[in-house]
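Of the protein chains in this complex, all but one are displayed in their positions.
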Amino acid sequence: MLSLIRGRVKMLAIAALVVLLIIIPLQGNAYYTSVLIIIGIHAIVTVGLCLLMGYTGQVSLGQAAFYGLGAYIAAVLSKTYHLNPWLAMAVAIIATAAFAFAIGFPIFRLRGNYLAMATLGLGIIIWILFRELDWITGGQPGFLDIPTLSIGGFAFDSDLSFYYLVWGFCIAVMFISQNIVNSRIGRAMRAIRDSESASQSLGINTIMVKAKILALSAAYAALAGSLYAYYVGFIDPPPFGFLFSIRLVAMAVVGGLASIWGAIFGAATVRLLTEFLHPFGDIDTVLFGLLLMVIIILSPQGVTRGLGDIWRRLSRRLSPS
Amino acid sequence: MKKVVFIALALILVIGIMPFTACGGAEEEYKIGAVLGITGFNSALGEPEKQTLEMLEEAINDAGGINGKNVKIIIYDTETDSTTCFTATKRLIEQDNVLAIIGASSSGVTMAILDTVTDAEVPLVSLAASDQIIKPVEERYWIFKTPQTNSMVVARVYDYLSDQGISEVALITASDGFGALGLEELKDVASTWGMTIVADESFDPDDTDMTTQLAVIKGKNPEAVICWGTNKGSAVIADNMKDLAMEMPLVMSHGIANRDFIDLAGEAANGVIFPAGKLLVTEQLPDDDPQKDVLLAYKADFEYLYGEGNVDTFGGHAWDAFTLITDAIQSLVDEGKEVDRAGIRDKLESAELVGISGIFNMSSTDHLGLTPDCLVLVEIVDGEWTLAEE
Amino acid sequence: MATWQLVQYVVTGITVGSIYAIVGLGFTIIYSVTGIINFAQGEFVMLGGMTAFSLIGLGLPIPVALMLAVVLVTLVGVVFNLTAIRPAGRASSITLIIITIGGALFIRAVAGLYWGRDAVALPPFSSGASLSFLGAYIRPQSLWVIGITLVLMVVVYLLLNRTLVGKALKAAAINRRAAALVGIDARMMSLVSFALAAATGAIGGIVIAPISYASYDMGVMLGLKGFVAAAMGGLTGVWGVFLGGLGLGLAESLAAGYISSSYKDAIALIFLFAVLLIRSRRLVAGEEAAA
Partner (left out) sequence: MADILQMKGLTKTFGGVIAVNELDLEIQEGELTAIIGPNGAGKTTLFNLIAGVFPPTSGQIIFHGQDLAGTNDYQRARMGIARTFQDVRLFGNMSVLDNVMVGLHSRSKYGILSAAFRLPQGHREEDNIRLTAINTLNLVGLGRRADINASELTFGQQKLVSIARALATKPRIIMLDEPAAGSNVLETQEISDLAKRILEMEITVILVEHDMRFVMGTAERIVVLDGGEKIADGTPSQVQNDRRVIVAYLGEQEDEI
C-alpha cells in the first residue's frame, strides 16, 4: 500500500518534470533553449555512466570517446556518404555499442584502479584517432556542414524543435534505464558492484553483464554524440577528449552515481556552472574540483540523495510522533 | 522517491536563476559581443584580445561614445571548446542582443558558430586564420575576419625561402588545430614555389622533448626547417635544434609573434625567422609606411596599460575587428540610418581601414580585404624583433 | 637508418623516460602504501615548477628557492591528504579516484587563476653546449634529469627498504590491522606517503622546467604519462616504475623516430594496454589482496 502511494508520488513528480520540460522553452529565449539542449545531450551520456559506475561499480574514464564515436560516425556517414541522418544515427549507435561490447571482454578482466587506467588509455587512443585520421574526420580543424535531422518534410533545424527531440530521447532513455535497473539485469548489476565473486558463484557471467552494460552506456553516448553533431552542425576533437570524460564523471557524481533521474540534475548543474561562472575566469573548474571532493566524501549518493536525507530528517523532527 | 521531486524542484530553481531578458525597447548602448579563447589551448591568443577590447571600449566611451551612446563589449570565454563557444554565441545573440560578434580566437571554434550566426543574421568578425571561415563568400554572407590567412603567411614563408635559394624543407607542426591548418596549407602549395618537403613531423605542444622528431629531420638533411605552432612547443623546438647542433635556418609561424616565445626560448630564439604583422617591428618601419601611426598609437596605448613589450599581433586582430565594427556603426549614424545587424554587415562589406594587421579593403567577394604585403618577415636578433632583410 | 639517429632516439627516450619515472614514482609510493591512484600527482609536479619560478622571481638565491619550493609542495601534499583523503576513510577505489580527480581539477584551476596561463622557464642547472657522442647529442640538463632521477630512486628505495619509516609504510601497505596492532597508524602512513609523493613530484617539476618549461596545465599530460610509467612498472616497486618510465620513454621516442610522430602517444598507450591485459590475472589478484 505504502509503495503504491510512493509510486503515485513518483509518477506525479515525473509528470511534473515532463510538463516543466515542455513549458520551459516556450519563454522564447533561444539561448536557454540551446543550453537545455546541451544539458539534455549530456544527461543522456551521464545516465549511461551512472549505470556503469553507480549500479555496476565499474569505473570508466574514457566515456567521452564513445560520445565522440557516435558524433563522428553519424557525421561522416550522413555528410560524406549521404546516408539518411536517422540511418546514420542508428548505425552510429549500433557500431559504437558493438565496439564497446567487444572491447568489454578484455577490458573487464581488469578491476578497480587498473580498469580506470585502461578506460582512460582507450579514451585517449580513440581521441588521437579523431585527430589524426583527418581524411575521414577532418582532423583538428574540424568537420563542417553536417546535415540535420528531419521527418517527412519537417526538419529539426530550429532550437525549439531540436529541444523537444533531444528531451524526448532523454526521457525515453531515463525510462529505459529505470526499467533495466529494476529488472533481473539490474539486480545482477548491483550484485556485481557489491561482490563480484559471490555473483559468479550464483551463476552470473559477470564479464558478460559488465560488457553488456558498457555497450548500453556506449549506445547512450553515441546517441547523444550524434544528436550533438546534428544540432551544432560541426564537430572537432576537443569536446570529446579526456577532460570531457572527467566532466562526465563530475555530472554523474553530482547527480548521484546510483541515480537515474539524478543524471539530469548533474548534467544541468555542471553545464550551468560553466555557463554562469566561466565569464569570471576558471572559477567553475575550481568549483567542480571542490564539488567532486565534497560530494563524494559527504554524500556518495550525490546531491539529490543528500537533499533527500536532509528532508527526511527534517520531516521526522517536525512530525509530532 | 523524493529524489525525483527534488530534481524537479532543483530544475525549477535553476530556471528561475536564469535572468529573463528584457526584450524590445530602444537599446541604451551599442552592444558588441566577443567569444574568445581566454582559457584552454588558445589562451595565448584570447588574453591579449580581451585586453585590447577592454582598452578600446574604455577609450571610445571616454571620448563620448558614438552618437552620445556608449559602446558595450560583452566577452565570454570559449575555453577553446566548441560546445561552450556555441552556447556563448547563442547567449550573445539571444540574450544580450548584440549588434555584432567578434571571435572566436581560433579556427576550429569559429567553425562551430558559423551556422548559428548565419541563421540568426548577425555579423561575425573572426580572429582566426583559416580561409575556410570566409569562403565560399556566398555562404559566408555574415562572416568577416581580420587576421591574415594561412595562405598569405605560407606564401610569405615560401617567398622568403625561395629567395634564399632554398628548395628542400622539413616541416614540424603542432598536432593542434593551428598546426594542422598550417600543415595543410604548407603541403598544398609547396609545389607552386618548387619546394620539396623532405620530412613531415608533428609534435604535441605538451611534449617535454622533441629531439626525436628533429633527429629524423636532421637525417633528411633539409636546407631549412619550418615549424608551425604556438609559444611553448615552438620554443622547445628552437631549443632542441640548438641541442642537436642543427645549423640550418629555422622558420616559424606567426603563432610565436609575442614576447613569451622569446622569454621561453631565451638564447635559442635568436636567428628564428617568422612572418608577422608589422606591429612587432613598428619602430623599424620606414616613416612613409601608411600603417606606422596607427601601429605606434596602439602599441603605446596597450603597453601603457599592460606593460612594456607585451603588445602582440593577436591583440591587433581584435583592434581591427573592434574598429571595423565601430566604424560601421559610426557611418550608419552619420548617414542617419538605423543601426542594426544588417546595416553593420553592409558597412563591413565595404569597409576600408588602415589597421594593425594591414590595410583592409573589404568587398562582397573578399571578406578579409588584406593583401600579402601586410606581412613582414621578422628575425629575432639578440632577443629582439628585427625587420628581416630580404 | 643511421646509427647516430638510433643513438639519439635512445638518448631522448632515456631523458624523457626519466621524467616519466620521476612522475610515476609518486604514483607508486602512494599506491603501494594506500592502494590509491592519486590523479593529482601531475599537479604536484606542476606546483614544483611554478612555485620554484615564483620564488626565484622573488629574488631568493636559486638553491634556496628550489628547496623551499619542494617544502611548500610537500605541505600541499600533506594538506591534500588531511582534507580530502583522510575524511573519506576506507572508501572504494571509485570514490578515491574521484576524490583525487577533484583535487587535481581544483589545484590546476587555482594555479591557473594565480599564475596565469603563460608558460615560464627556469634557468638550466648548468650552462654549456650539449655533449656529443656517436654523432648524437645530449644536453647538460638531460644529464641532470637522468642523474637526479637515479638518485631519487635510490633514496626512495633506501627509505622504503632500509629505514624504520619505510618498514612501517610497507607494513601498513601489507596489512592495516596487523600494522595497527604493532602501533603503526595507517592514516599516518598515508599522510607520509602523500608528503613523500608530493616532494618527489615537486623535484620532478623543478628538474624538467628548464627543458620543457612549466605552466599551470602541464600536470595533465605529465600526470598521464607518469601514471602509464607506474602502471607498466606494476605500481609497487621503485625499480619497476624506473623501468616503466624508461620503457615508455623509449617506446615513444622510437615510435616517433621510426613509425610516426603523430601516433607516438597512441602507440605508447597501446603498449600500456597490452601490458595491462597480459598481466591482468596477476593484477586482479593483487587488487583483491589489497581490498
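We just call them A, B and C in the order they show up, numbering each chain from 1.
Here, contacts are C-beta pairs under 8 Å (C-beta built on N, C-alpha and C of every residue); 3 or more make two chains touch, one makes a residue touch a chain.
Just so we're clear, the structure is a prediction, and the values are computed from it rather than from any experiment.
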**OP:** Sort by label and list the shown chains the missing chain touches.
**Re:** A
Original post:
Considering the whole complex, which of A:42, A:79, A:111 or A:193 touches the chain not shown?
Top reply: A:193
**OP:** Out of A:206, A:259 or A:274, point to the residue that touches the absent chain in the complete complex.
**Re:** A:206
Subject >> Among A:216, A:254 or A:268, residue touching the chain not depicted >> reply: A:216
Subject >> Among A:180, A:232 or A:267, residue touching the chain not depicted >> reply: A:180
**OP:** Would you write out the residues of subunit A that touch the absent chain, in ascending order?
**Re:** 176, 179-180, 182-188, 190-191, 193-195, 197-206, 212, 216
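Basically, only the chains that are shown with their structure count from here on.
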Subject >> Between A-B and B-C, the pair with more C-beta contacts >> reply: A-B
**OP:** Could you put a whole-Å number on the gap between the CA centroids of subunit A and subunit C?
**Re:** 32
Original post:
Roughly how far is subunit A from subunit B, going centre to centre by Cα mean, in whole Å?
Top reply: 35
Subject >> Sequence positions of subunit B contacting 2 or more other chains >> reply: 39, 175
Subject >> Touching two or more other chains - residues of subunit C >> reply: 112, 220, 262, 265
Original post:
Any idea which subunit A residues touch subunit C in the complex?
Top reply: 53, 57, 59, 61, 106-107, 109-114, 116-118, 120-122, 124-125, 128-129, 132, 242-243, 246, 249-250, 253, 257, 281-283, 285-286, 288-293, 296-297, 300
Original post:
subunit B touches which residues of subunit A in the complex?
Top reply: 6, 9-10, 13-14, 16-17, 20, 24, 27, 29-32, 34-35, 38, 131-132, 134, 139-142, 144, 159, 228, 232-236, 238-239, 256, 259, 261-262, 264-265, 268-269, 272, 274-276, 278-279, 281-282, 304-305, 307-308, 311-312
**OP:** Write out the stretch or stretches of subunit C touching subunit B in their complex.
**Re:** 2, 5, 8-9, 11-13, 15-16, 19, 112, 116-121, 130, 132, 136-137, 139, 208, 211-213, 215, 217-218, 220-222, 252-253, 256-257, 261-262, 265
